[in-house]
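For this depiction, one protein chain was excluded, whereas all remaining protein chains were kept in their positions.
Chain lettering (A and B) follows the sequence in which the chains are written, and residue indices restart at 1 in each chain.
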Amino acid sequence: MSVGVRESCGKALCETIERSITTHAMVATPELISCLTNSVDLSHIEKNQAQRAAGMEMLDFTQQLISGVALGCVYGLIALGFVLIYKATEVVNFAQGEIMMLGAFMSVTFIATLGLNYWLSFLLCVIAMAILGAVMERVVLRPILGYPQFSIVMATIGLGLVIRALVGIIWGTDDLRIETPFTDGVFTVGKLVIAWDALSIIVATVLLCGALYAFFRFTKVGIAMQATSQNMLAAYYMGIPVKRMFSLIWSLSAMVACAAGILLAPITLIHANLGFLGIKAFPAAVLGGFGSIPGAVAGGITIGIVESLSGFYLPEGFKDVAAYIVLLAVLLWKPQGLFGLNAVKKV
Amino acid sequence: MVHRVRTDYGDSDPLFPSKAAAFWYAVLMAGLLAAPYLLESYYLSQLVFIMIYAIVGVALNILSGQAGQVSIGHAAFLAIGAYFTAVAQKYGVPLVLYLPLAGVFTGIAGYLVGLPALRLHGIYLAIATLAFAFIVEEIIARWESVTHGNEGLMLPPPSLFGWKLGSESFYYLCLLVTVLVILAAINIIRSSTGRSFMAIRDSETAARSMGIDTARYKTTAFALSAGITGIAGALYAHKMSFISPEMFSLAVSIDFVMIIIIGGMVSLRGAVFGAIFMIMADPLLIILKDRIPSLTEALTHALFLPDAATQAIQAGVLRVVNAPGLKSLIFGIIIIVFIIYEPMGLDGRWLRVKAYFKQFPLARQRSARPPRMFLKSERR
Partner (left out) sequence: MTFFDVKNLTVKFGGLTAVDDVSFGLNEGEVFTIIGPNGAGKTTLFNLISRLYTPSAGQIIFRGEDVTRLSAQQIAGRGIARTFQNIELFESASTLQNLLVGRHRHSTTRPWQDILRTKKVREEEVAHRRAAEEVMDVLRLQRYRDTTIGALPYGVRKVIEVARALCVGPTLLLLDEPSSGLNVEETNAMAEWILEINRRLRVTVLMVEHDMSLVSRVSDRVLALNYGKMMAIGTSAEVQGHPDVIAAYLGA
């Protein structure tokens, strides 16, 4: 007897018993008796089955959780780029996803076309993006410093369009792939299978956050950036080159985005729609309150987990919008995000 | 400086600023009424698109320009209006009923979106509207029993009191709706409601201290803006006669914001200018695309470049011209250039040109320069 049939038999038994109790017709029919005798070992087997299923479920869940965390780290890294720029300049950079995409495509050129070593390419890409980030700030953002936020947001959207179009013109619209040390290979803990690429993202995120923390905490430039982000005018009066700080912040955030793009490359193919991940990272940044670096990463991981679990357990279609539903719910509940400050304007 | 002479208290905001303006608007109206007899069908169809975009521009002007609330999800309202129309038409609701109802229905949706907006500011609001737009797009794609999902919906041609509307009569319908929407927007802006929007935009604290229920007026702004966009959606659905979810994507929302960025947010005229620009950019780009290869060829010949160089340049130009992303490249550059060099949009340029001719020999560049803007922190 297959499991399905047994289950249905057990179900029928329960229904019969229920019915007999509710109707007070306590007449033991032969079928009922046979069913009852059967049910003894049946329940035993079912219990085993349930245990095993629970084990499988647990494993599935953990597996989904890990891939969610890995995906979330990418969101977190993109969100980190948002947060860095927002904290310093009060600009929300809608082109962050496209900058990440540009980094990923650049790695294609270095690794696949020029055949350079992965680590060297990584370094070159990050340096190139740092320069490009500063150029973008100088050309697009510097002239509109102090404009209404809406205009600045639109300018970054325009920047994103330009980057996406240029990427399409330079690299074409085909899906590309790069060879990385993490492309294949898995890492197993008991029955749990973790892909190297997922693990590499998690490890890199932790390292990057540590590096950023140290940068802002211990270096002079980092402290100057903090000062700039807290009070631009005061920082300026203290002799901090505020404009150069803005360029530096953009460099920094482009570097982080570039790292995210290259780390993501082995998981998804590199294609012109990669930039849309940037829009997915908004919920992450908002959940984190748009002003806090650990908040951005925490928000990213939350969104990653939500997305991967909803993709596994909920009907099709929820995966794509789960992040936004969570975002709206959180905004309704806490308008300044989970880690945001809720201060009242002074009059 | 020019001072207006006023003769009574009722004329603080007349419909037309002067008799001359009234005359020119009448000329424009006459031209638009005669358009079906003067223009080829292609240009008439472009005019219809311009009017639909202008209606959306007016909607966004009320929300962003007047009330200072940001939305990068207005394609969702267009979608709601369009799908409402498709469904209403299927069930035999007459046009005179479903056209305003599309506005009301979408207005209710806008009201609901406006509720979270009460607690959100600036960037949080922008992202919330973005999230809303994605969710609406997904719902339309998945709710197959009503929307036919990604396959889309076909709409039969609209009919009014039993007459099927051809392209010309549909043009007149669009013209009527556009004029009514613009009149309604003017009336709103010059009323107490419009002043409350302005107050919320400039200083919410002061608005509250003046007795303005900011929550009520923010939701009103959202509902109005969404309702107007919904009406545009109804016209859009009929114009396209086929609707599917990907016609209401994020790119469309960004197009809509471009209308008011390029046109200018200060006045309704900006919305119309922006709509003209956005619609006419496409045919202009196509013309450019056709001309550029032959132009470069002529240029390289004129410069007596060696054949190899000519071919290389030609290939490069062709690659750029035929690249799928050319339109977004140019639009991206246009957005940036406008924000940097023309922050008041085409409307601002129009006003400056007008001022130049008014003050003709005395006009100086410096007096026309827009005032510098300084950082006003939104961080509190």
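As a convention for this text, a contact is a pair of C-beta atoms (placed from the backbone, for glycine too) under 8 Å apart; a residue touches a chain by one contact, two chains touch by 3 or more.
What you are looking at is a predicted structure, and each value in this text was computed from that prediction instead of being measured.
Although one chain is not drawn, the whole complex shows that of B:191, B:241 or B:322 it is B:191 that touches it.
Among B:169, B:203 or B:314, only B:203 touches the chain that is left out of the view. From the options B:220, B:253, B:267 or B:328, the residue with contact to the chain not on display is B:220. Touch with the hidden chain on the side of chain B covers residues 3-4, 8-10, 12, 184, 187-188, 190-196, 198-199, 201-203, 205-214, 220, 224, 371.
What we mean here is this: only the chains that are shown with their structure count from here on.
Chain contact summary for the complex, chain B toward chain A: residues 64, 70, 72, 116, 119-124, 126-128, 130-132, 134-135, 138, 141-142, 205, 250, 254, 257-258, 261, 319-320, 323-326, 328-329, 331-336, 339-340, 343, 373-380. By the touch criterion given at the top, residues 86, 90, 92, 140, 143-155, 157-169, 173, 232, 272, 279, 282-283, 286, 290, 316-317, 320-321, 324-325, 327-328, 331-332, 335-337, 343-347 of chain A touch chain B in their complex.
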